[in-house]
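With one protein chain held back, the other chains of the complex are shown just where they sit.
Moving on, here comes subunit A:
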Amino acid sequence: MLPFISVALRGAAKNKVSVAVLSSRSYASFTPQATFDIKPCEVHRLDQGPPTQAVLTREEGLKYYRTMQIMRRMELKADQLYKQKIIRGFCHLYDGQEACAMGIEAAINLTDHLITAYRAHGYTYTRGVSVKEILAELTGRRGGVAKGKGGSMHMYAKNFYGGNGIVGAQVPLGAGVALACKYQGNNQVCVALYGDGAANQGQIFETYNMAALWKLPCIFICENNKYGMGTAVERAAASTDYYKRGEFIPGLRVDGMDVLCVREATKFAADHCRSGKGPILMELQTYRYHGHSMSDPGISYRTREEIQEVRSKSDPITMLKDRLINNNMASVEEIKEIDVDVRKEVEEAAQFATSDPEPPLEELCNHIYYNEPPIPVRGTNPWAKLRSSS
């Protein structure tokens, strides 16, 4: 957990200005913590679901706000860099879904394991990678998290197994990681994330079976953002009750736009796994603001009004901000300070991502195999002396 907190607090510690502003109004006048009613989860094969109230401390609230705001700003920056043709290739943005990543991470430890699909930038950040390294990966620079050779889908960190481009392929891997946790008896869990579209892949059902059969500490999480590319869930799924589709695996349907709902549900799920009861499935009902990828304007299969409606009524960041302010847990100025600080961090990261050099050609072939000394790699002509080392 520590590195995660330190990521979340990084800006706060630096932020002398906000401390100064804050000091003009004494801490004592803020409500240090509050209890919120949250939307009850629908449950499948469970006698009891997660609590319907959540306690939020002021500190947590500010931390969640900052982290989600970073994810949002980072994606908007990526969008901008893409439009300037500085980022190329396939790029899938996460804005709108921030409460999922934040809520999950707030309920598990950084020693727990996580694997997701290609919409990976948010999780890469919550798993401890800096905005700088993420944006530099997107621009294909040396300082990127995969050395500038992976691009958008290919981001990794400790206990974060990526970033996976083949839809559904990451889910069995997650169950394998969970088996390793169980075998080592370390009380860790693995979170295996996938989309509503991916939920229709055969491998997912194979994995449900293995995980239940062997009682693996695996939390399957379906981020249901209502569309798989241009296909609305109802057009692709015989049952859109994704939380029930593990059949023999208990399930929860969670408001994925509310960070507290996601946190409480994930805590519940992690407890379930850690107590040896085997896997559990969560469906997070969420929404992506951007199109599927940068080549999809995102409005041919849904209306602008639909997007606008979600933005204005259930934006995860606005929802949390309102909670903090309306309950006197934070001031408007303080929130603004965070926003300014976040913008600055993202701006600096973008600077780095556009000025850092590209990886040298010598590195083109590295890491094809594990080997020592380097092996020759055949290039496209006999004089191209390419080598791979790892």
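Observations on the model:
We adopt the following convention: contacts are C-beta pairs under 8 Å (C-beta built on N, C-alpha and C of every residue); 3 or more make two chains touch, one makes a residue touch a chain; residues count from 1.
Note that contacts and distances are computed from a predicted model.
Per its UniProt record, the hidden chain corresponds to "3-methyl-2-oxobutanoate dehydrogenase (2-methylpropanoyl-transferring)" from the list "3-methyl-2-oxobutanoate dehydrogenase (2-methylpropanoyl-transferring)", "Ras-related protein Rab-7a", "Molybdopterin synthase sulfur carrier subunit" or "S-adenosyl-L-methionine-dependent methyltransferase".
Summary of contacts with the chain left out: across A:Gly151, A:Gly176, A:Pro279 or A:Pro316, the touching residue is A:Gly151.
Only one residue from A:Gly185, A:Pro297 or A:Pro357 touches the chain missing from this view: A:Pro357. Contact with the chain that does not appear here is found for just one residue of A:Lys158, A:Lys313, A:Lys336 or A:Arg378, A:Arg378. Among A:Gly49, A:Gly140, A:Gly176 or A:Gly246, the one in contact with the hidden chain is A:Gly140. The chain not displayed touches subunit A at residues 88-90, 137, 140, 146, 148-154, 165-168, 197-198, 200-203, 228-231, 235-237, 295, 300-301, 357-362, 364-365, 368, 377-386.
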